[in-house]
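Selected chains only, in their assembly positions.
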């Protein structure tokens, strides 16, 4: 099995993980099968879709519908087996697979942006982060729950660090793009896994205190 | 009057219905005339706009601004006559006209996607559904109310059934695209009208229970 095939298979694993964690993120709010499949699909392909719109290239799934089939099937199964998947140890495994998807999709996106030399050097980082978290943001907005940006979870920050490392590093070591890409993916995976394992959060001194006690009446 | 003219006129009726139901969906939350017009317009043209962005074709209203004029005028009138339109029997009529718009826009979108052979066979279904419900999703998100995906309303599911029927059917009966398109539109219209008439919802066993009793404090 060559590198491209392995990357493709890992991409499908990441798609499954995104769809499943996407569905599990909304089932506690009460949702029907249709809504679960739509939100699972959006979590899986939303970030890459917005990225491709901004880059002005055809959306990635138009040429390879497997991303959609896999995301829909995974969402369907996740909805049906939700009680099983939310068991602590299984859910943890899904979080690690989600981290795998995160790390791959981010670096792949940065590669894609550098390849077409779009808005160098900032855009590869922005698009890497957008690809990784865009689907989850869309899902949370459509499900009416607080987005990632309002939580102190260490989710987007590992991705940003990895993408910065990738873009900066490649300008120093342009000879090994594939190897360095894999290294940066692993870097993101390790950081994010550490955040899952030790339940790490953004330290409070990097956060403003919520001051919205009495705001709910106003709205 | 030929088929194209009839289709165009029905499309305008659908645009009016989308804008009016869009405005009526947000007026209970307290909104000013400007916000009502913006949200009515977004409800009417939002889904088709996102579809065209994803397809990479010019947005449909750039070439024919009548969609915008009609949506803005309908929103304006709907805001002013809101007390009249929310009377039970009139509101019901608007819901049926909304169902007419839904059924036409979905199948027209599926046709458009099949015509440019984009992501066959899944994309015509996805884009049909997106065109039908995208505007309403955008409106609900901007108005800060729960989206369609979190309710048990039978709204998107009739559309999905109709689009699946259309794509699958055309691969068996490719000789009659226009007639079959009209049939599938009627199919959606009948399903959705039945849902309105008998107040049908997604059965509870296809829904996860809401478990968010004490979550509001956390957020």
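All chains are identified by letter, namely A and B, in their written order; residue positions are counted from 1 within each chain.
The rule we apply is simple: a contact is a pair of C-beta atoms (placed from the backbone, for glycine too) under 8 Å apart; a residue touches a chain by one contact, two chains touch by 3 or more.
Source: prediction; values computed, not measured.
Of the identical chains making up the complex, 2 are displayed, while the complete assembly in this file numbers 3 copies.
Here is the rule we go by: only the chains that are shown with their structure count from here on.
Taking the mean of the C-alpha atoms as each chain's centre, chain A and chain B sit 29 Å apart. For chain A in complex with chain B, the residues that touch the partner chain are 26-36, 38-39, 49, 53, 58-59, 61-63, 65, 68-69, 79, 82, 141-146, 219. Chain B meets chain A in the complex at residues 53-54, 56, 118-119, 122-123, 126, 137, 141, 144, 146-150, 152, 156-157, 160, 202, 206-212, 215, 219.
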